[in-house]
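Structure first, commentary second.
The complex appears here without one of its protein chains, the remainder shown in place.
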Amino acid sequence: MRNKKSVKYAKYGYLFSLPFIITFLIFSLYPIFYTLVIGFTDMKGIGATKFHILDDPLGNFKTVLSNRTFKMALKNTVIIWLGNFIPQIVLALLLTAWFTDRRCKVKGQGVFKVLFYMPNIITAATIAILFGALFAYPTSPMNDLFHSLGWAKEPIYFLQNKKLAKGVIIFIQTWMWYGYTMVVMISGVLGINPEIFEAAEVDGANRTQTFFYITLPQIKTILLFTLVTSVVGGLNMFDIPKLFLDGGPDNATITTSVFIYKQAFAGSYLYNRAAAASVIMFIIIAIISAIMFRILKEDDPESAYAGKKRRVRNAEK
Amino acid sequence: MKKRRLVAGAMCALMATTLLAGCGKSDDKETTAAPATDTTASETDGGDDTTAAPTSGETVNINLWSFTDEIPNMVQKYIDTHPDCGFTCTPTIIATTDGAYQPALDQALMGGGADAPDLYAAEAAFILKYSQGEAAQYAAAYADLGIDIDAKIKEADIAQYSVDIGTNPDGKVVALGYQATGGAFIYRRSIAKDTWGTDDPAEIAKKIGGGSGNLDAFWTAAEELKAKGYGIVSGDGDLWHAVENSSDKGWIVDGALTIDPKREAFLDYSKKLKDNGYHNDTQDWQDAWFADMKGEGAKQIFGFFGPAWLINYTLAPNCGGEAVGEGTYGDWAVCEPPIGFFWGGTWLLANKDVPAEKVEAVKTIIEWITLDCTEDGLQYMWANGTLNGEGGTKDCVASGTVMAMSNGELDFLGGQNMFDVFVPANQYANGKNLTPYDETINSAWRDQVRQYSSGEKSREDAIADFKSNVGDVLDITVD
Partner (left out) sequence: MQKNKHYTGMKVVIYIVCIFLAILSIFPFWIMIINATRSTYEIQQHAISFLPSKFLVKNWNILTGKSFNVLRGFTNSMIISVCSTALNVYFSSLTAYALVIYDWKLRNAFFKFIMAIMMIPAQVTMIGFYQMVYKIHMTNNMLMLILPSIAAPAVVFFMRQYLQPTLSPEIVQSARIDGAGEFRTFNTIVLPIMKPAIATQAIFGFVNSWNNLFTPMVLLTDQKKYTMPIMVSLLKGDIYKTEFGSIYLGLTLTVLPLFIVYFALSKYIIAGVALGSVKG
């Protein structure tokens, strides 16, 4: 029965996807194709329009993979990403649990939610300027603080220290994005049918149980979204590392995107190497995302069935 | 019919000028609504006797690309004061911050068409790319625009380094600057008196080894200043600009990364400054560096290395006052630096594909800014601070002829005529040690120098890491 109807309506699936596809073809296909191709060519230098495939088509890829700065950038990217991804998800989940708890309403949570997302509003350039000022050397609020608390006699060159510089970037990233993650997750939780929670309460589930056994599985799709976009966003991290310390000190905060940017724009216009590095990053991100899909088993038939059953019940009501 | 077209032309000019004036409503002094109206009025006047546009009867519009509003303001000034010049100007200003200017300019040059730049500016950090390097293909030779370049350069006595830098591989001049950026040592008079009992520039030059070509006397002076509780410079960056542009070779020689011995020695200078506490360990263009100009850093700082523009655009606005007695205003003087150098500057280039009808206008602007050595030329006004009325900022300019008839006395320098020091300083300026990638390589170098001087890594490691970092980012040979 259902199948027959679906067939009839299938053309709308194509029709409604058409604007997306057309726009994509016009604005993105050429740039993407371009990147893919020049990764295998000798195209570099300003004004380069002619290029030909290298004798060793994988030459650029080999160069990039053996490039010390690229390896450093890859390592940094993973460290900075994990460093902000984990606290960010934990914090966002915790806040989501608190704010959506039906039995323990947090007063003023509206204000809190609005405030927590706010760091995401300011442009990265402003944040870079502010944090630069906060941690400046030799005089800055942070140095004042350390001095007055007696933690340091001499002013500390915070941002000259590789670990601290990385740490500050991790902090900025966490601080900028936990609110976003929280908002996304809360919007997912709010989409859950309240009857499910009521039922859980009746069954005597406590709040921790409710959160782990009811809420989390219910927002699985949104969670998957968060995880995947975080992988994509985190591994393409560009604004803050570029604007805050421009990859320094001593390449301690260079990320792969900053590396790609520098290859392409800062100096030699090595478009081909930049393109090869992009393709490598794409492959890495795709693999990690695929693993996440696998873990969360997006198309788990059983849960889909349960969901459908629930929906039917809902509709009948 | 004809009149109508002229009115339309005037309307266009009106629109263009209002747009140019940007915030026409604000009552600011520089980019004002007032001159805009002047222009319009004159355009209309010109319309009456139908001689408004000398070349084709149409007003042409010049696309001007720059990274500050300096040159656009100059051109606007020219248009305002020459109402019958027959051109308008659409400036595109893209900051060099965040590295945005060059990619945008390159794309625009490549793209061509109506939006393509007719005139564009480049600063010392990347001028070579546009005059001799990869992007030189887009630059028009001044001679091809109809400028009698050799005679003009001779007449104006343009600083040789400015010409060298702006000469393309075929030996043709494609770019010239309007500033001269030979450097000096700019110091605090009160600190000089306290330490050595004199603030006379000639005496102080001796103390720091002015003209000696080495830093021996400089270090002695640093020690003497330290004994009195002063720092000789604000940060190692101050010394770097002197070292960088006094070296014999640039970063790249025959496509290979080269570290000139003078530049390598900077590692030791930086370490010496830091270990002995000769400075406040600031970084140039950072807050703490500016604070030292007002004498509010951890310790009082004796001086800064820099060209004339550093005085007017950086020291003066940050000295904490606007008249003698306020902040450090009036407490400064300039003397010959121990090692000669130059720092910065802006060059002006024309697109070789500039449409025929615009050539005359482009020629006019270039000549006025870079080669006109009369009192009506840009450089005279620039040197004497009269571009926007009396009492403006004075600066060194490229034309020796103009310098000879200009007065560089500044209250900020306690009445000293700064040209006495800066004009001879220009002999040290040469374009031979620049490369198209200086911006990138310098930042990699300074980064490693800081790693070494702060004790994070050894001298050998710093040099090795510098080489490998540069090799990773640029397409040049690294040993």
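Order of writing sets the labels: A and B. Residues in every chain begin at 1.
Everything that follows uses one rule, which is that contacts are C-beta pairs under 8 Å (C-beta built on N, C-alpha and C of every residue); 3 or more make two chains touch, one makes a residue touch a chain.
If you're wondering where the values come from, they're calculated on a predicted model, not measured in any experiment.
Student: Among the chains present in the display, which ones are touched by the chain that isn't there?
Tutor: A, B
Student: Which one, A:Phe51, A:Phe146 or A:Phe282, makes contact with the chain that was left out?
Tutor: Of the listed residues, the one touching the omitted chain is A:Phe282.
Student: From the list A:Tyr137, A:Tyr157 or A:Tyr180, which touches the chain that is not on show?
Tutor: Checking each option in A:Tyr137, A:Tyr157 or A:Tyr180, the one touching the absent chain turns out to be A:Tyr180.
Student: Could you please point out the chain B residues that touch the chain left off the display?
Tutor: Touching the missing chain: residues 19-23, 26, 28-31, 65, 67-69, 90-98, 100, 103-104, 107-108, 110-111, 113-115, 285, 287, 290-291, 294, 296, 309, 313-314, 317-318, 320.
Student: Residues on chain A that touch the omitted chain in the whole complex?
Tutor: 3, 6-7, 9-17, 19-21, 23-24, 26-28, 30-35, 95, 98, 104, 106, 109-127, 129-130, 133-134, 136, 140-141, 175, 179-180, 183-184, 186-188, 190-194, 218, 221-222, 224-225, 228-229, 232, 236, 238, 256-257, 260-261, 264, 271, 274-275, 277-278, 281-282, 285-286, 289, 307, 311-312, 314-315
Here is the rule we go by: only the chains that are shown with their structure count from here on.
Student: Across the complex, what residues on chain B touch chain A?
Tutor: 98-99, 102-103, 106, 109-110, 129, 134-135, 137-138, 280-283, 286-288, 291, 297-298, 437, 439-440, 443, 447-448, 450-451, 454, 456-457, 465, 468-469, 472-476
Student: Can you name the residues of chain A that touch chain B in the complex?
Tutor: 44-47, 49, 67-70, 125, 133, 136-139, 155, 157, 160, 162, 242-243, 246, 248-251, 262-263, 265-270
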